[in-house]
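Please read through the structure below; I'll follow up with questions.
Every protein chain of the complex appears in place save one, which is left out.
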Amino acid sequence: MRDFPLFPDQASTFAGQVDALYWVLVSLSLIFGGVLPFIILFLMVRYHRSNKAADRLNQVHSNLALELTWSGIPLLLVMGVFFWGAFLYVHIRTPPKQTLEVYVIGKQWMWHVQHPNGKRENNELHVPINRPVRLIMTSQDVIHSFYIPAFRVKQDVLPGRYTSMWFEATQPGEYHLFCAEYCGTEHSLMVGRVVALSVADYERWLVTPGEVILPDGSSGAAASPPVLVPAGGDPMALVGEQLFTNLGCAGCHRMDGAGIGPSLQGLYGSQERMSDGTVVTADENHLRTSILNPGAQITAGYQNVMPSYANQLSEDQINQLIAYIKSLADGGSTSGSSGSGAGGASGAATGSSTESAGAPPPFDAALAAQGERVFTNLGCVGCHRSDGAGIGPRLEGLYNTEQRLADGSVVTADEAYLIESIRNAPAKVVEGYPPVMPVYGNQLSDDQVRQLVEYIKSVGD
Amino acid sequence: MATTALPQRGYLHDDTPNLGEWIRSWLFTVDHKRIAILYLLAINFFFLLGGLAATFVRIELITPQGDLMSSDVYNRMFTLHGVIMIFFFLIPAIPAVLGNFLMPLMLGARDLAFPRLNLLSWYLYMFGGVFALSAAVLGGVDTGWTFYTPFSSTYSNSNVILTITGAFIMGFSSIATAVNFIATTHKMRAPGLTWFRLPLFVWAMYATSLVIVLATPVVGIALLLVAIERIWGVGIFDPALGGDPVLFQHLFWFYSHPAVYIMILPAFGVISELISTFSRKRIFGYEFIAFSSMAIAILGFLVWGHHMFVSSQSVYSSLVFSFITMLIAIPSAIKVFNWTATLYKGSISYRTPMLYALGFMGLFVIGGLTGIFLGVVAIDIHVTDTYFVVAHFHYVMVGGTIMAYLGGIHFWWPKMTGRMYNEIWGGISALIIFVGFNMTFFPQFVLGYLGMPRRYHVYPEEFQILHVLSSAGATVLAVGFVIPIIYLMLSLKTGRIAGDNPWEATGLEWRTSSPPPTHNFEAIPVVTTEAYAYPPEAAARDAAEWRPGSPL
Amino acid sequence: MATTTPTTPTATPAPAHEHGHEAHGRELLHHFESAQQQKETATLGMWIFLVTEIMLFGGIFMAYIVYRWAFPDVWAEAAHHLNTPLGAVNTVVLLVSSLTVALAVNAAEEGNRRRLLTMLGITLLLGATFLVIKGYEYSEKFAHCAGAANPVAWVTGGARLGESECLVPGRNFIFPEAHGAEGAEAGHGTADSYAQPQAGLGSPYQLFYFLYFVATGLHAVHMVIGLTIVSILTFIAWRGVITPTYYTPIEVGGLYWHLIDIIWVFLFPLFYLVH
Partner (left out) sequence: MAKTSTSAGHGAHGDGAHSEHAAHAHISRGTYYRVFAALMVLMALTVGAWWIEGIVALPRLLGVAIAMAIAIAKTTLIVLYFMHVKVSERATQLYAAAAFIGFAIMVIITMGDYFARGWPPPPGPLP
């Protein structure tokens, strides 16, 4: 970075567009603000009282045509500028459908950032270039403002609600990150850097372990170690799912829609009719409201019976719950599981439920590929060795075969069995093997289990 | 330079037997002119105080580290600077000093409609000032002059309530002044002084008063709610307690954006007077300037949301606010063009007030044009809350309001005191202020577009050169502000006797003696001509009479 | 109080000056040309001041509108805990007092000193009645919190006296459990969604009571100012300053009183009559 810059870096797709408008405005200003002083200077000299040659008779004191001209031309110009700026503004405020979603929590006086795979960082934001990134931000205390000059983006971060902004970095490099809204004593230390990386570097960075102090002061390492499963779905959603179970949400919000609360399957991003007849989009703010103040917006057809979780959940936990609900969305339209890994783009197709009926033998190759990665990363391969010498049964050729269990019964190794075994291995242990496999219970998302199952199916023949 | 005593001392005449009586004759006066002098002293005191705070801020910013003072002290400094300069200097400056002195004179009235209310407004101002000062002495306040919630209502550990009380009381002071001006303009005009014969200064003050009356109470109640929230611990703006912090911003800017026009509209009025007088020519497009003041006053109520483009305000609202903000550029432009056209075929003299007026035009054009940058949402997202905004509003507030204030003080100084100031030093200081001002604030536009956020105590090193330049300019600017104080004080003793109308200006205030008698006019004048009724040949005759050695 | 200053008769005579206005009565200030001009100026000045008063309350109404729109159910339920009959009585009291003030101005115009004094006296009584009723309503709310006998305990957040209800916003705020019957009201099935007592901070219920106390409290402050003004008016009317040619103080003071009435006309339905 130069020592004496006069113009900021242009490092996002917005930068060039905003600067173009800026330079046009500067030129227009030069025409008015640069020429007018010279006219004034000229008149000052020309009509100074010492200049006896000047003609001072036949003065004019008003001229309607002139007034209209110098009202009309600026009016046209500013209208032009307004519409240009308005379209650009709407563009800046409209995120594309596929974005990488990063959660940001502001607090006096630091920024806490959590990436879709659970990787956390403080006062830094690593983003990939050439990929739209959407920041979902909230504050723990006062109003802050997330500002990246090189990207020409800024958005206030408010306590009690989410604000979001998006950008797409274009140049790898390090840029300033500022808090632009005055937030108290160390406002000027609430700064950091934004590191724009190539996609490959970003993914490498994502899986680097590192300790981070969480907003509540605890160490982040224990709570959520950086996950070394790039394709393994969304650990944030995973934790959210666990929370969902622990809080007992699943009792009412049953996936089949038969609960006394609405099903959350496919809820995110959809249009929901409320009991008062209004229609709201089930976005982050709606979900947040519904968790913290359920009575405010009640989905039509349901009773207002849900207790408020205000003051019982931390900002982090709310984010996790919302990430989980988002992962249940149909089509995986946004972040969630599609987020992180090398195979991220294709991961969007994995959103469908594991509870769907058993698929015909031809397996889903994409899922299977992801499943293989999960299989490797979770270390399954250590026991379920393909040569059959592991302490767990060999999985090759397992699918849809009859297996004798330790209790003497016989089951078909269909999808249901595989899922059950992954989730709760001790329930049905294959005869001749020790019951040592850990319960993966809710540590794996439905997506991940599904990927594993597809993988097992793929090696079935 | 003659040092003879004034032949008559008008309202300054002192027939009190002893000091106590003399003090009482000032502190209990209901004479609008004496109240204006009281305001002049008080407001300039606050100006110096605010300037002192700014000095510390600028010195701190010479280095990128926080080495002169701690961040806490720095925050209190810029808050003090903001609160003092905005609530206790810029808002009352021209209305309370020049307006108080001139409104009745220009209207041909013996006093304002409610003289005792006028005195009360000065006491309210001082009372509010005492609160603000005691807040500063007792440790200061660190919220910034904007008092954004929930920082001000819950998190700040400084004297927020004292400061808010000060601003609240000060608000009633400006309301009292505004009520007075409106009633006076409506009911106390001299015979024959119709609306379209009013000096443009009166139009501007009327528009200002309208804004004050409609907007000030809203910020009063918003600040009151913040204070109650702090005391009572109940949240109306704190989301942790159920409220909405953005509501505070709406209520706050509903006042504080029009407040910008409270500051700049009177300046427009002063400049109109100066340009016309020193061109010896009727002002160009009188009606357009008059109506543009009213248009600014009314449109000014519809644009407050352009301070909130990144505050999570809805996209639709932002677009509407942006649109109206664009519209408001037009009446401002009309004024500048009309002033320029007034110069044409005039007989221009470079007396000190005119230098300030010309400087005003140059600086206000830059301030106004950068305002358009900020009104365009896409650009505002980048530059809001940066030094770009800081530079913009200093161009408007310092380059606009203070230039006009100083120009007006110089212009009416002979009327207020009966004596002329030193013209040479006047010219020098006007030039110093112009140069120093641009040195201080132009680099801040560059800084702002680079992304330097405002209210930063420490900053990245690459911004240092521009900050040093800015601080250097501030030194020049400070010198420029000190010089007038010295020569204006000296002029009270040694200044040349001015005479009733040293500028050969029109306007009722010049038809009475300098300084004016307590009741302004020996007989109420009857107005039969337009404002600025310079005869068509005045400019030509003026030029013909000019000899080398006459004042420029 | 500010604006009443110029309208009350001058205590200090205008400073001596040269210009001749022999026709000046003692009530005509020196800088006015005629009594008519002075009266119109005072009326206009008072109206401009009333504009600021309306905008002052406007800020509170603004906050009210925002939060009522945001929490309609909360509003409906919270309003049930206000004493509507007393609110209605107070409204009538204020409307009657507006009439008496208007009649007082009329009496002053006609030079009927006796009727003027009577009307001002009734106005004073009605104003005092209003404040007493308001005070009773407040004390009802406070009594539930820490007992009227022990306001200190409320301020310090000490004893709550085992109450299940405290409608004064603050640390002790508790919104009581809703009765099942209220939920049964047609169209308000969602109202008992807040069936759990909402303790302390963070509950939108206290926004309602916060606005209620701020709005009615500010209104009560204006009532006190209004009563002071009317007392002064009664005094000067008793002294005989008011004449058919000089009744500006009554007129201007009356304007202020009517404004207080108007504010209440809005406060009453907005706080007491919510479903």
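Order of writing sets the labels: A, B and C. Residues in every chain begin at 1.
Throughout what follows, contacts are C-beta pairs under 8 Å (C-beta built on N, C-alpha and C of every residue); 3 or more make two chains touch, one makes a residue touch a chain.
Just so it is clear, the structure is predicted and the values come from calculations on it, not from any experiment.
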| item | value |
| --- | --- |
| Which residue of B:His186, B:Arg496, B:Arg511 or B:Arg541 touches the chain not shown here | B:His186 |
| Selected from C:Val51, C:Leu82, C:Leu116 or C:Leu167 as touching the chain missing from the view | C:Val51 |
| Candidate in contact with the missing chain, chosen from B:Thr16, B:Gln65 or B:Ser317 | B:Ser317 |
| Touch criterion as defined above, residue of C:Ala108, C:Leu124, C:Ile242 or C:Leu255 at the omitted chain | C:Leu255 |
| Absent-chain contact - pick from B:Asp31, B:Glu60, B:Asp244 or B:Glu509 | B:Asp244 |
| Residues of chain C (touch criterion as defined above) contacting the omitted chain | 33-34, 36-37, 40-41, 43-44, 47-48, 50-51, 54-55, 58, 61-62, 65-66, 69-72, 76, 84, 88, 91-92, 95-96, 98-99, 101-103, 105-106, 109, 185-188, 202-204, 251, 254-255, 258, 261-262, 265-266, 268-270, 273, 275 |
| Hidden partner chain, residues of chain B it touches | 109, 182, 186-192, 194-196, 210, 214, 218, 239-242, 244, 247, 250, 254, 294, 301-302, 304-305, 312-317, 320, 526 |
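Quick note on the criterion: only the chains that are shown with their structure count from here on.
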| item | value |
| --- | --- |
| Centroid distance [mean C-alpha coordinates] between chain C and chain B, Å | 35 |
| Length of the line joining the C-alpha centres of chain A and chain B, rounded to whole Å | 47 |
| Set of chain B residues in contact with two or more other chains | 240 |
| Multi-partner residues of chain A (each touching 2 or more other chains) | none |
| Footprint of chain B on chain A - complex, ascending | 1-8, 17-18, 21-22, 25, 28-29, 32-33, 36-37, 39-40, 43-44, 47-52, 54-63, 66-67, 70-71, 74-75, 78-79, 81-82, 84-86, 88-90, 92-93, 108, 141-143, 145, 147, 149-150, 152-156, 158-161, 163, 176, 178-189, 191 |
| For the chain B and chain C complex, residues of the former touching the latter | 30-31, 104, 109-117, 120-121, 124, 172, 175-176, 178-180, 182-183, 186-188, 213-218, 220-222, 225, 228, 232-236, 240-244, 247, 250-251, 517-519, 521-524 |
| Residues of chain C touching chain B in the complex | 2-3, 5-6, 15, 17-19, 29-31, 33, 37, 40-41, 44-45, 48-49, 51-53, 55-60, 62-63, 66-67, 70, 169-171, 201-204, 206-207, 210-211, 214 |
